[in-house]
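As you look at this complex, bear in mind that one protein chain is not there, while each of the others sits in place.
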Amino acid sequence: MNARTTILQAIRQNKPEAKERPSFPQEPTGSRTDLLSTFCSQLLTVGAEWVHEEEMGDWSVFLSNYYKNAHRIVTTVPAIQAAGIDMLHETNEAHDLWDIDVAIVEGTLGVAENGAIWLPEDPLPHRVLPFITQHLIIRLHRKNLVANMHQAYENLSYEGLGFGLFVAGPSKTADIEQSLVKGAQGARTALVVLYI
Amino acid sequence: MEIALFIPCYVDQFYPQVGIATLELLEKLGCRVTYPAAQTCCGQPMANSGCEQDAVQTYRHFVKTFEGFDYIVVPSGSCAYHVRHHYDVLEQTEPVQRVREKVLDLSAFLLNVLEISKLDSSFPHRVGLHQSCHGLRGLRLGTGSERNMEEESKLNQLLEMVEDIELIELQRADECCGFGGTFAVAEPAISVKMGKDRIADHTRAGAEVITAGDMSCLMHLEGILRRQKSAVKVMHIAEILNGNSI
Partner (left out) sequence: MSQHAKKAETFIANEARTDWHDASLWMVREKRDRASKSITEWEALRQMGSDIKDHVLANLDTYLVQFEENALQNGVQVHWAADAAEHNAIVQSILDKHQARRVVKSKSMLTEECHLNQHLEKNNIEVIDTDLGERIIQLLDEPPSHIVMPAIHLKKQEIGDLFHEKLGTEAGASDPQYLTEAARQHLRQKFQACDAAITGVNFAVAETGGVVVCTNEGNADMGVHLAPVQIHCMGIEKIIPRWQDLGVFTRLLARSATGQPITVFTSHYHRPEPGKAMHIILVDNGRSKQLGREKFRNSLKCIRCGACMNTCPIYRRSGGHSYGYTVPGPIGSILTPGIDLKKYSDLPFASTLCGSCSDVCPVKINIHEQLYWWRQEIAKENALPAAKRWSMRLAGWTLAKPSRYDRMGKLARWALRILPRFITYNQMNTWGKGRELPEIPKQSFKEWYTKNKS
């Protein structure tokens, strides 16, 4: 008998009686709060920063001010094409990506309760981009906010999904004496640019 | 109302004053209390060691001793918890079910059955309350710091009825003291360390007296305090509620 049959048989023999699948809470936390301000304060909690696009001024000036030592800045967002920013197209060659200092990507949904932003695979030229870059910038429409993870999953579809990601802040670790250090294996900083 | 007093075995043997305070307190509050002399123990020491089978005769004896009463009041959350939650090995006859349902920790009896709202006692000291685990998390005599619910604590509620008492605030409101029944002798190093840490929390906050709903926790803490030659005393909550002095 193969493992599959053995395991399934053992489960059938041993499993408890059927239990109802529970339904979801009607009105979870934060459903009625101001999504934008909650979202922004959670971004700070998770170690990210945020800025309103209309207040940041010209992209290329902003980038050269805030990412002074960046040699390679790439974007996957057609709306942001400024001087010195490469539009990154689909690539299977990850070794092209190791030297990226700043990557600008578009998020499709923000979650107010935890500052997480959904990055779908489609606009990413390579799945590793949001991790391999030294610094991550996520652009997000201010309207695309939901209160919590229940609403987030309700709003997202898994149909046709190859890979998708919630990202909440920069890569972090506290594995050495519980001291929080940003920039473990992935991006060292995360900036969210909110636009309307 | 036929009220039976159950005095846990180690209280009977080592802390008779706690039994006396419980009895006096109940009588002052107008209860007619019977102390069935045939009582021994709830059987927890054996069962917590895994030897439930060795406890069955003790369980049966407990039920026989207390089956005729409306309430069985015990100054111990742990013993009440044991009877209520762990007498499953017995056949669930009517008397067994009745006894399990009617056994109450002193604080639950005072607040839920007698519904007292004031006490005629004074205790002009700084007191640290140790929340004994079986009362707190087993019987839900309080919320417990783990849970996201409105905070309440029966023991606090009762102590607040005592005049002149000053309740101190702990850094860890309800961490276990490390007694744990036979754990205290099977894992002595951790048990003592846990006790020392609890005591440090109380003394940092300036407690003169540590109180609790369970004398077992206090026996353990007292053992460490006396070894440390500390001036801090332990008193069962019944003694404070009864207006005993240090």
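Each chain gets a letter, A and B, in the order it is written, and its residues are counted from 1.
To be clear about the criterion, a residue touches a chain if its C-beta (ideal position, glycine included) is under 8 Å from a C-beta of that chain, and two chains touch if they have at least 3 such contacts.
The structure presented is a predicted model; accordingly, all values stated were derived computationally and were not measured.
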| item | value |
| --- | --- |
| Interface with the unshown chain - residue positions in chain B | 7, 9, 11-20, 23, 35, 37-41, 43, 45-58, 60-61, 86, 133-134, 136-138, 144-149, 172, 175-176, 178-197, 219-220, 222-224, 226-227 |
| Where the missing chain touches chain A, by residue | 2-4, 6-8, 10-22, 24-25, 28-29, 42, 45-46, 92, 94-95, 98, 111, 113-116, 126-128, 130-132, 148-154, 156, 158, 161-179, 181, 183-187 |
